[in-house]
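For this depiction, one protein chain was excluded, whereas all remaining protein chains were kept in their positions.
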Amino acid sequence: MTNAIRSWVKALSGSGRLGLVLVVFWLLIASIGPFLAPYDPGAFVAHDVFAGFTGAHPLGSDYLGRDVLSRLLSGARYSVGLALAAALLASLAGITLALLTAVSPRWLDEGISRFMDTLISIPSKIFSLVLVAVVGSSLPLLLLVASITYMPGSFRIARSLAVNLAQMDYVQVARCRGEGAAYIAIREILPNMIHPMLADFGLRFVFIVLLLSGLSFLGLGVQPPDADLGSLVRENISGLGEAAPAILMPAIAIATLTVGVNLLIDALTGRGRRMAGKE
Amino acid sequence: MNNHVEVRGLCVKAGTTTIVEDVGFSIPRGEVLALIGESGSGKTTIAMALMGYARLGCRIAGGSVRVGDTDVLSLDEDGLAALRGDRVSYIAQSAAASFNPSRRIMDQVVEPAVNHGRLDRKAAEAKAVTLFRSLALPNPESIGERYPHQLSGGQLQRLMAAMALITGPELVILDEPTTALDVTTQIEVLRAFKQAVRDQGATAVYVSHDLAVVAQMADAIVVLNKGRIRENGAAAQVLERPADEYTRTLMAAARPERAAVDAPKATAAPLLEIKGLNAAYGTTPILRDINLTIARGATLGVIGESGSGKSTLARVIAGMLPPSAGSIRFDGAGLPPSLSMRSREQFRRIQLVFQNADTALNPAHCVGEIIGRPLAFYHGLKGAAATRRVAELLDLIKLPASLAERPCGGLSGGQKQRINLARALAAKPDLIMCDEVTSALDTVVGAAILDLLADLKRELGLAYLFISHDIGTVRAIADDIMVLYAGTQVETGRRQGYHGVARHPYTDLLIGSVPELRPGWLEEQGDRPAPPAIGQPKDGADLCRFLPRCSWRVGGTCEEFTPPRHRTPGGNIILCHRPEGASEGAS
Amino acid sequence: MAGPATRGLLATALPLIGKRVASGLLTLLLVSMVVFFIAQLLPGDMAQELLGQAATADAVAALREKFGLDRPAPERYLRWLVGMVTGDPGYSLVANMAVSDVIAARLPNSLLLAALSALVSVPVALTIGILSAMHRDARLDRGLNVATLSMVALPEFLVATLAVLVFSVQLRWLPSIALIPADASPWLVLRSLAMPILTLSVIVIAQMARMTRAAIIQQLSQPYVEMALLKGIKPARVVLTHVLPNAIGPIVNAMALSLSYLLGGAIIVETIFNYPGLASLMVNAVTSRDMPLLQACAMIFCTAYLLLVLIADTVAILANPRLRNR
Partner (left out) sequence: MRLSRRQMLGTGLAGGMTGLLLPRLASAQPRRGGHITAASLSSSTADTLDPAKGALSTDYCRHAMFYNGLTDYDAQGQPYLCLAESLESRDQMTWRVVLRDHVKFHDGSSLSADDVVFSLLRLQDPASGSKVKPIASQMASVRAVSPRDVEIVLTSPNVDLPSILAQSHFYIIKAGTTDFSKANGTGPFRCQTFQAGVRTLGVRNEDYFREGRPYLDSLELIGIPDEVARVNALLSGDVHMIIAVNPRSTRRIRESGTHDLLITPSGLYTNLIMRRDGMPTGNPDFVLGMKHLFDRELVKRALFRDFATIGNDHPIPPFDPLYRADLPQRTLDLDKARYHFARVDLPSTPLPLYCSPAAEGSVDMASVLQEYGSKVGLKLAVNRMPADGYWSTHWMKHPLGFGNINPRPTADLVFSLFYKSTAAWNESGWQNERFDRLLLEARAQGDFALRKEIYGEMQAIVAAECGTAIPVFITLIDGFDKRVKGLRPIPLGGFMGYKFPEHVWWEG
């Protein structure tokens, strides 16, 4: 087992390994970060706002005099968890619908595609604005918004893949073996879509992290006192003028996270077949 | 020593594995050298090395290549760029893929000449047109304006020749230039090539796996296997007195002696019976009035060139394309036209084996899964029982049971095709339809598959519908043979019937076009007589499809009336106005 | 493309365009329904928002009646739809102007910004994509890859604010807000738009570049590329004259999607640089519950998206004779 992992890692390119390290690091932070936090992320512990690196506050204090390190540690799980979940949801939904269109009659295909166009063409941030105004901001809602926003994209890619795969001989073979649509979709087509979709997943993840931070800019994101990395940047943006760690650190965090995920996934798909044109 | 091309100790590596090792040969100016071998023999790699080119992931690891007085391997990128397409030019295997689909033919043909500053655009185009003419291309003035997808494979192959010859190269490399073509086209293309190369006075390297074709083209032959030279000698010597063991196996495979199978006497109720079958994609008709029967344990060979509708026939029987007219009866009962209406049992009893095993096997599944699926699906076989059965099947197709765990990606073409077959067998079918199952394979491997099919037939009493473009292959396995041309059934009969003289003009052309394994055959063929002049074909009338190409057509009849069916002396039924078909006789 | 080709294209592309437009209209209808439906769920209505804290029952009722908000929702939707079909997007009661006028004031701004950003980002993205595809897996490729990734990795409002701090607060080169006087010289317009363009470009470049790379790499494995090389044509030239025409289809498709972001996605940029564009207008419409305006904006964004896709398809056909002469 461990050998398997070791050889798997060995097979990765240099940048791939870097990506792996970053991803693992952030997954760790996301899972155990809150327990490492020296202070209660909500508590006003520092008298000075936008303090620099000090012994008491390794990453300084934020705009309310809260401990940046603690907030970072406990905020990571929103960015990582939420974005990961949303990206997964979006891709899964996209793939499922794509498979559906690949094996279903023309009109259903048309219908779904039109609906996707509808979703794409409504600007995501404004869409979220409306939804948040309707039901109020909450993690489930953000999850929903993010996945709905990026589902059409993965649907488009998945669909073009699925439609091509549906023409492959082995699918024809399955057809004239008398297989049902479900079997064809799940056992014959799906396995061959995974690789390209993985690469797409990486970019989607980045964009969701960004969408979330964009939403928090509009005051729609993760709600205080909690904060994901994006909202950490946002709420401390006034510290940018004085280059406060309170804003630099979250920004760096986001960058390393997103770049890490993509380096890793590029390395993975690079080993698998090159993916066809995305989106 | 006035050899024009000298190759010494050539060695090409892909990563750490050596794919061409210590290859050396020389070609006198103006002669044609053939590189022959199976896939993976390194013949194409060597051909490309002559231009100092190695494919992605490969590198030329050692040796020397001299063309004229140029040491090719010592050239830098620019030097090579200057050499390629100018002094040394290349004709790729698949012209269809090697032409840029989004640019006009003319742009691509003149590109080498213009790019190397040989000719200016106008002159180049003029030259191109003359080449088109000499290569016997239809309307040479305008053909350059068209796009690749608007032209046939044979035309593209010749256009590629024009592109290769336009700079007047001293060395032309032809890489399997006719493999993708129908025999009837191949013969013309071969003729055109030979002529053109001779006119140019160019030295040529002809890469092929087909001995018979090589026999027509080459002065000398180099036999390759696994990147090494097995035999190197004059064409006549290698073909008539092959010194090397491997060469002999190649020769043997090239002339498949028919597997001795005695056709069972037609039982009362035929297994498959098709009457007046028509099929169409959308509005364009593909098959018209097909009638055939296959007895239990019998083999019907269906032959025709690409686009003749032979694959469609299989699809219709399989139920993937509902027929627009006619009836299909299987084992006495009518077969529902479309997939959705067929019972699992009906599916089970008819299995279709696709031409290309690479695409017919799902790369995501392992061998065990692929063969196991029909077992589970039709026979509800699971777990240990299934595993056992899979092992048996693998054994049946002469593959080690250990293969079951392997993903089918890593397997060789032959192995894949066997697994492709095993999947069909797993269903315990009564009828297997084989669509060009050997055409993607090397001759030797293909021959082995044919033997396997024959054995299985004997052991399991299977009936085959065997589809191929190669008359030789069909002859080797079929009891009855049906010739399709443009969707019409031009001739049907016992295998023996095709040895007789009287046959449909198209059948005649088909058989006559298969090169024989001896030098000089091509010359003997001479040019086919041009079709006699006839009146304007009566439009609307359901005329003979072969009319435009037929050298035997009869003015006043063929362009007027629908051809009737005749029984030839040989006992075959032909669709032709001439009862005696293509044979000389009272006309 | 040559004249005849284009004419041929028109002949063959028209049916496709027709089909596109048809399904486009369907999409538009869907969008309007979705938007209207969701908007119905919004808490409070225009009357209340207009009065804010001052919303006393009678005042609200009076306004509602005046605005016809007391009518049932389906009726209001149908009225709007009929108006739309007859070319009248309605009247914005919040702004006290015809919606068409409100839009007319903002649309040019958005289009200008989007166009300029596209002008910047598309060539850059193409160059990056082509370069990294040609030096696939080499150091340059990896470098560009990380570079583009880090570009998207930073929240746009951070990029924007950073740019402001550097270029306007510190260096005083560029204005920090993109408010353009009506009589501004083209130069001034460019100066004030420089940073919004920069920010928007940064966002879209990465994705487009990656698509381009993928599309080109896919083509590079085609036999005709090898053939071209064996014809003695230099790699760079091969990519430009042989590969690009074949890869352009997927590329433009990807670009269409990215560029559609330049209109609706510009909200943050518009906010930070105070640029009077459509996105912020639509946000206004939401917060002030200005239904006709909201609908109109949604329609515009949707149409823009559909147009872009249509253009993409047309280009793909232009580039591919197989489709063109079908």
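Per-chain numbering from 1; labels A, B and C assigned in written order.
The criterion applied here is as follows: contacts are C-beta pairs under 8 Å (C-beta built on N, C-alpha and C of every residue); 3 or more make two chains touch, one makes a residue touch a chain.
From a predicted model like this one, the values you see are computed outputs, not experimental measurements.
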Within the entire complex, the undisplayed chain is in contact with A, C
Candidate in contact with the missing chain, chosen from A:189, A:240 or A:261:
A:240
If I consider the whole complex, including the chain that's not displayed, which of C:30, C:69, C:285 or C:318 touches that chain?
C:285
Out of C:81, C:177 or C:315, only one touches the absent chain, namely C:177
Of the candidates C:31, C:69, C:94 or C:319, the residue in contact with the absent chain is C:94
Would you mind spotting which of C:48, C:127 or C:314 touches the chain that isn't drawn?
C:48
For subunit C, which residues touch the unseen chain?
42-44, 48-56, 58-59, 61-63, 65-66, 92, 94-97, 102, 105, 161, 164-165, 168-169, 172, 175-177, 179, 182, 271-274, 276, 280-281, 284-288, 290, 293
In the full complex, subunit A touches the hidden chain through residues 42-44, 49-50, 63-65, 129, 132-133, 136-137, 219-220, 223-225, 237-242
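Just so we're on the same page, only the chains that are shown with their structure count from here on.
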Pick out whichever of the two, A-C or A-B, is joined by more C-beta pairs in contact.
A-C
Find the geometric centre of each of subunit A and subunit C from their Cα atoms only, then give the gap between the two centres in Å, rounded to an integer.
22
Multi-chain contacts in subunit B, i.e. residues touching at least two other chains, fall at none
In subunit A, what residues contact two or more other chains?
none
Parts of subunit B lying in touch with subunit C, wherever the complex brings them together:
48, 51, 53, 55-56, 80-86, 89-90, 92, 94, 97-103, 111-112, 115-116, 147, 149-150, 163
If we count contacts the way the header does, which residues on subunit A are in touch with subunit C in the complex?
15, 110, 114-115, 117-118, 120-126, 129-131, 133-134, 153, 156, 203, 206-207, 210, 213-214, 217-218, 230, 233-234, 237, 240-241, 247, 251, 254-255, 257-259, 262-263, 266, 270, 274-279
In the complex with subunit B, residue positions of subunit C that touch it
221-224, 226-234, 242, 245-246, 319-322, 325
